[in-house]
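Left out: one protein chain. Kept in place: all the others.
Moving on, here comes chain A:
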Amino acid sequence: MAIREHFEEEVQEVKELIQELANMGDEALTRAVESLYKKNIQIAESVIEQDDTIDQKELEIHEKTILLIAKQQPFAKDLRRLIISLKISSDLERMADNAVNIAKSTIHLGEDHPLKIHPLIGSMADKARDMGALAIKAVKYEDISLAGKLAELDDEIDEMYGTVIREMLDETISNPQMNQYMMQMAFSARYIERYADHITNIGENIFYLVKGENYDLNE
């Protein structure tokens, strides 16, 4: 029997829970953006309803991790692995909150608003989902080269966000009656940008895990 086999199994279970939480957040973002484009209140409401389950999953990870720290008293990389599990699960939960906020924007806009949702919002969401998948792979394999790529993708999202906001500002000048709709769309773009920032935090945690030092991927 390998030494600390039981401990390693439990750490693996935490990792699997993180994977599940990440999948739930990814699903939430996908459906929230879908609701925005389709002006579909029902889909938006389902995203909001699902958020409770996501919060529960985060709590489950926290409880399991805290118990492991208390019972196993880990050191060094083992300790860092559990500490980042707490931080990553919090980031994933906050990412899902951003998806919920997009769903709320869908509800605010209603089913028959005249606004055409900016195509870059969909592209931002796609890129954010790619980032999310990459981050979770980096978590799984504890791979800093994958984590390092997140900074680059985040910069691309920031650029798209800048473009969306600029174009919408121009639009509000020529079409002031659209302001309230524009605001909701700008918020949605902002929520995706925030979603991606949380993913770079996950990347930073991988660096911390592997190197034992703090890194900033969000400059």
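Definition applied: a contact is a pair of C-beta atoms (placed from the backbone, for glycine too) under 8 Å apart; a residue touches a chain by one contact, two chains touch by 3 or more; residues count from 1.
Please note the rule applied: contacts and distances are computed from a predicted model.
Participant: For the chain that is missing from this picture, which UniProt protein name fits: "Carbohydrate ABC transporter membrane protein 1 (CUT1 family)", "Sarcosine oxidase subunit alpha family protein", "Carbon-phosphorus lyase complex subunit PhnI" or "Phosphate transport system ATP-binding protein"?
Facilitator: Missing chain, UniProt protein name: "Phosphate transport system ATP-binding protein".
Participant: Please give every residue of chain A in contact with the chain that is not shown.
Facilitator: 3-4, 7, 73-80, 144, 147-149, 151-152, 155, 207, 211-217, 219
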